[in-house]
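One structure, as structure tokens, below. Some questions next.
Here the complex is missing a single protein chain, while all its other protein chains stay put.
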Amino acid sequence: MHDTSAHAVHHGVPTSFIRKHVFSLDHKVIGKQYYALALVAVVVGMVLSWIMRIHLGWNNFAIPGLHLLSSTGAPGNVLTPEYYLQLMTMHGTIMVFFVLTTAPFAAFGNFFLPIQVGAEDMPFPHFNMMSFWITFVAFLVLVSSFFVGDGPTLGGWTQYAPLSAVGAVAGPGQGLGVVLWASSIGIFCIGQLLGALNFITTTLDMRTKGMSLMRLPLSAWAWFITSIMGLTAFAVLMPACILLILDHVAGTSFFVASNLVINDQVLPHSGGSTLLWQHLFWFFGHPEVYIAIVPGLGIVSHVLITNMRRPLLSHRVIIYSMGSLAVLSYMVYGHHMFVSGMNPYSSLAFSFPTLVITIPSTIVVLIWLGSLYGSKLRINTASLFALGFISMFISGGVSGFFLAQPSIDIMLHATYFVVGHFHLVMAVAAIFGIFSGTYFWFPKMTGRMMNETLGRIHFWLSFVGTYCIFMPFHYLGIAGNVRRYQAFTDDYLIPLIPVHKFITIAALLTGLAQFIFIYNLIHSRFKGALAPDNPWEGTSLEWSTATPPPHNNFGDKMPVVYHDPYQYSVEGASTDYVMQTSPEQLKNAPDEK
Amino acid sequence: MRNRYNLAAVLSAVILVCCGALILGQKVNAAGEGKITGTVKLDGTAPHMKGIDMSKDPYCSKAHASDPGHLETVLAGQNGGLENVVLYISEGLSGGALTEVPTEVPVFNQKNCMYMPHVLAMDVNQKFKVVTSDQTAHNIHPLPNPMINVGWNQSQPPGAPAVEKSWKAAEVIPVQCNIHPWMHGWFVVVKGPYATTDANGSYTINNVPPGNYTVTAWQETYGTQMQKVTVAAGKPGTADFTFKAK
Partner (left out) sequence: MAKIFAVTIVLIAIGSAIPILMHTWDMPQDISTHGHLIDEQYADTMAEAGISFLVSQFLLAFFIWKFSSPKPGAKIKSFPGGAAGLVIAAFLLVGTEVLALGVFGAKAWASVYFTPPAANALPIQVQAGQFAFYFRYPGPDGTFGPLHADQISEANANFFGLDTTHDQDSKDDIVSAEMAIPVNREVHLLMHSKDLGHSFYVPELRVHQDFVPGLDLSIHFTATKVGKYEIVCTQLCGLGHYNMKAYLEVKSQEDFDSWIKQQAALQ
């Protein structure tokens, strides 16, 4: 319980356009900037996936105008093998870093974390502004690799060494393309470290009077836990990227072993370790998966509670589960490396925590299901996407049972089963979380309501569409379909091509449906119905301030918190819901204090 | 009105320049009437050319079902004639013959997962084409010395348009396909007129103005040999070479 007056953020209302909308110190503007960046990035990433999908279904299909992107990468508008991989790498990198990390964590977190804890702003507004603009520069650096040399790197978003470390001899994009990739990700890490620092300090030091940690909404808790993961994970990826760049520009051999021969020439490297990169990368990479999904758990809980008109069966259990996910995420990363040549005893050691991590995930799902029981569920686009998230999280989660076991991983490693698994559980689920958050918070962010009909059409097409895309991936993987192939020429893969065609059609249609969302977003931003301060009858602090919130979030008077975040349907209360700021005394409600 | 005069002036200038270029160009061609001919032979028995196992790509192995591929590092005919030897003028060239880049575009074909020809000679800055006749993708990966030329590495899927390129400086450049590691050939980039021996080992370098020259023969396994040659007006120079089998 802190008196925020000691931490008051000293920046006044900006007057110039640049200070207001470009180099803004206001966490709300920065949150919107992150959202816009993620929106641009997701469109790029999705179009890339379309090109890839068309190529996988119809290998010689000429996509009109594709040569404009790269005349060497798509001669005659047909992708070359290397350009397929280059687009694939960019799809993965853009989606993981610039969509799944920025939107649920940096965008919503920036906008709502300070409001939900009852602060005027983040404690380090300049760091916050830098965080966004550094991330933006990282995006530009990454995208610039399309237009220089022989294009972006083809090494996949995991950039395994030594393919990534030996330079242009290894293939197109492996010289300058890798340097730009590693620079971009290194820069991105700096931006996220600054952001994480702000998030942690905001949560610990900026809470308003009465706002104990346990009175924080679950979304705030999710961002808090995510920022701790971000601080530790990105701090490992950044030096790894620096070492990778040094292997390119300074002739070092961190990741390149001795006596490697490419094109009949012995490489001038010696003494590096191939597996070092994999350990460093996945030490970041697995927490990164949870950086993408934990904010979704928080957002979905928050949206669902509001629409179920009841708190979850237990507030603390969800917090502890998210916390255990975060801690365990550092102990499971080796499951990406079961057949990598790591000591087979290590594989067993990594297998058990990976299996154990299903327990907190199951607890979260069971608490959601148990809380749905006997609730007064309101159906709207936000709650539909939240429920869709649960369905996706279950579907993507159960395949984890297979991949957690090294013996089964022998069959499924590096197949489409893995692709299906992580797309469902981390990509689609996280994006459903983003959609849920968008439909839920858009009124607060812009002052206008989104169109509900369009929202529901968008939901139905997305929900059915994503299942049509990603369920068949599992079947392909079970049949041994290897991922990261630009064409299926093997005898046993040729019969699977019709499945790929089906997936491609589903992906194109589902992708097109996303433009309904973008239209809704832009149209509602300017023409939507004016939003009341509390359209969903929520209880947390963001609903007790004006819509949209003023520059310092709460106007002249800082809020004082009297209750747990989710006092819905409390017996004896005067209304269906009691806001955190309501001084009404509640006899029958639990209070975490 | 003024504009129209300007246009006329520019047009006539362009026509004048074009005519001048044509006349000058003809002069250069007229200078290149002489030639150098000869044969290149191998002394001794040719080394065994290992067969190539193409089983990794069914398309390639099917194409070679009746005629297995083999290495082409030394191709000697029945009379000992050496194929794929590149001959070029290493000394004595000057002026027009040196600067004029041939307009014909040699073709480097990827057929049945082999290079046709195995050795492609060309002039500095001469355009050449890489085409594919195969239903499997190849990547064309020339490996020049990075201090001399700029390398590239580019795939050609089945049916892809030809890749048109040229080299900035004289160099012997190995080229390979990584997808089919046995596919290995050469781009021999020289300055001035050149020729490549046929299956009998004979060659003719055209467009050599009369004068005294040094001709160099390059063979991928045996290296280079040089000979002095004189070309007189109306009388071709001759230079025969013999490489010793190792």
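All chains are identified by letter, namely A and B, in their written order; residue positions are counted from 1 within each chain.
Everything below uses one rule, namely that contacts are C-beta pairs under 8 Å (C-beta built on N, C-alpha and C of every residue); 3 or more make two chains touch, one makes a residue touch a chain.
What you see is a predicted model; the values in this text were computed from it and never measured.
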Which displayed chains the hidden chain touches across the whole complex: A, B
Residue of B:Ala137, B:Val163 or B:Ala195 in touch with the missing chain, whole complex considered: B:Ala137
Per the touch definition above, residue among A:Tyr35, A:Phe402, A:Phe440 or A:Trp536 touching the missing chain: A:Phe402
Sole residue of A:His91, A:His248, A:His286 or A:Arg310 that reaches the chain not shown, by the stated touch rule: A:Arg310
Contact residue for the chain not shown (choose from A:Ala36, A:Leu231, A:Leu275 or A:Val327): A:Leu275
Contacts of chain B with the absent chain, listed as residue ranges: 50-57, 71, 73, 136-137, 139, 153, 155, 174, 176, 178-182, 184
Those residues of chain A which, in the complete complex, touch the missing chain: 80-82, 85, 154-156, 160-163, 166, 170-172, 174, 256-264, 266, 272-275, 308-310, 312-314, 317, 339-341, 344, 347-348, 351-352, 355-356, 358-359, 362-363, 365-367, 369-379, 384, 387, 390-391, 394-395, 398-399, 401-402, 404-411, 413-415, 456, 463-464, 467, 471, 475-476, 478-480, 482-492, 496, 499, 568-569
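The rule is short, and it goes like this: only the chains that are shown with their structure count from here on.
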Centroid spacing, where centroids are CA-atom means, of chain A and chain B in whole angstrom: 54
Complex interface listing, chain B residues touching chain A: 58, 136-137, 139, 141, 143, 151-161, 163, 174, 176, 178-179
In the complex, chain A residues that touch chain B: 59-60, 72, 75-76, 78-83, 150, 168, 171-172, 263-265, 487, 489, 491
